Structures are given as structure tokens and as C-alpha cells.
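Heads up, one of the protein chains got dropped from this complex, but the rest are sitting where they should.
Entry: subunit A
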């Protein structure tokens, strides 16, 4: 009986996910009439717009990840160590990005930081990039926080902290040498999720008018036939590569039992 259901579920999955994916991949290979070819991919990859926007998004993702780690690791650590009563509240706050649409946040940013405001962030490209980075950090917050918090649960935060303190360590040393290395697999999985989110993000980048990968995909999709399909397959591959890396990162550290 169970087997039958498993097969039905599998079939459903094939019809719903794999078939369209297959169709798209097949279409992306059909640029040349009559034979399969990688022409569409060649065109896309050679497009300087593609290279520029993709680089921009990757750099933005890396900056976002760095900022996210600096923000989330100490916060989650401090909440676990000193403010356990605050945890439900902090969790609630980190979940807000899931229920507040990105477009609302961006309009808020633009209203608050436009060129005639008290802090004209949108006046310069750098300022706008910083604003975009904050937006991305917010989008990745639910995943980053949860990943790090789960990582912290696996270690005895309070006792390890006291052990380090008794040997003369200050907060910086404790965070850098004790806490961060022990939540590194969790941090990495949060980082790859962030990467996947930032690469595909459209709304914020488009409304802040930054040359990111998401808006590029949209423009290409509106104007070409085969190339968008190729691009979609590429984007899809990147996302899955991130997923794979998340899986790998949990096995990354040699000090856990998972390896042995």
C-alpha cells in the first residue's frame, strides 16, 4: 500500500516539476533548427550584460553574507547566552521578512532614504548598493538566523563560554575562536541559501535600479526566445549547486561524528 502511494507521489513529482524542467531544457537546446545545440548558452554566456550583472549579484551576495554573519552570529549567540527569554521575540522579528513583501520594504527605503531625505542613500550608486545589501540581508534573515540558532543548539554555549573566559578570553576571542568555528557548517548552509536568494532576487534590485542578475533575466525574457530558457537552466543549476553545497557543508567539519 505504502509503495503504491510512493509511486503516485513520484509520478506526480515527475509530471509537476521534472516535465516542465525537461521541456525548458529541451527548448533551450533547440536554437539551431533541427538539431540540439548549445548555441543559446553560448550567446547568453558571451553577453557582456550577463557577465556584468552576474558578477554584480555574486559580489552583492558575498557582501550580504559577510554582513549577515556579522549580524546574526553574535546576535543569536547573545540571545542564547544572556537573553533566553527574548528568543521567541527575536525569532518573530527574523520571520517578518517572510510576511512583509519585498516591494513594501523597498518603497519604505526609497521614502526614507531618497535624495531629499535626511540620509540621501539613493543619491549615489554606492549608497544604493548598501541599501540593496541591507534589503538582501533582511530577505535572508529568516534562513540565516534559523541555521545559526540550530547550530548553536548543538553546543553547550554557556559552559564553553565560561571555559574560554576562565582562560582569559574576551568576547571577540570567544566569538571568533569558539562560537563561529563550531557553527560554521550552519553558517555555510545559511550562506548558500543567501547566495541562491540574492542571485534570483528581482523586486528590490529592479526598484532600486541596480544592474543585478534578476532584472537582467527579466529583460532578456521579454525580448528573446531561446536565451531566457538557457538562462533559466543556468539559474536553476546555480540554485541546485547551492543546495548541494549546503549538504556538503554539514559534512564539512572534521571534528563532528558525522565524518567518522
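Just so we're on the same page, contacts are C-beta pairs under 8 Å (C-beta built on N, C-alpha and C of every residue); 3 or more make two chains touch, one makes a residue touch a chain; residues count from 1.
Rule of thumb we're sticking to: contacts and distances are computed from a predicted model.
Not every chain of the complex appears here, and the one that does not is recorded in UniProt as "Spermidine/putrescine import ATP-binding protein PotA", selected from "NADH dehydrogenase subunit G", "NADPH--hemoprotein reductase", "Spermidine/putrescine import ATP-binding protein PotA" or "Cytochrome bc1 complex cytochrome c subunit". The residue from A:13, A:181 or A:244 that touches the chain not shown here is A:181.
Touch with the chain that is not drawn comes from one residue among A:45, A:130, A:155 or A:206, which is A:155.
Of A:4, A:167 or A:222, it is A:167 that touches the chain left out of the display. Where subunit A meets the missing chain, the touching residues are 155-156, 159-160, 162-170, 173, 177-178, 181-182, 184, 253-257, 260.
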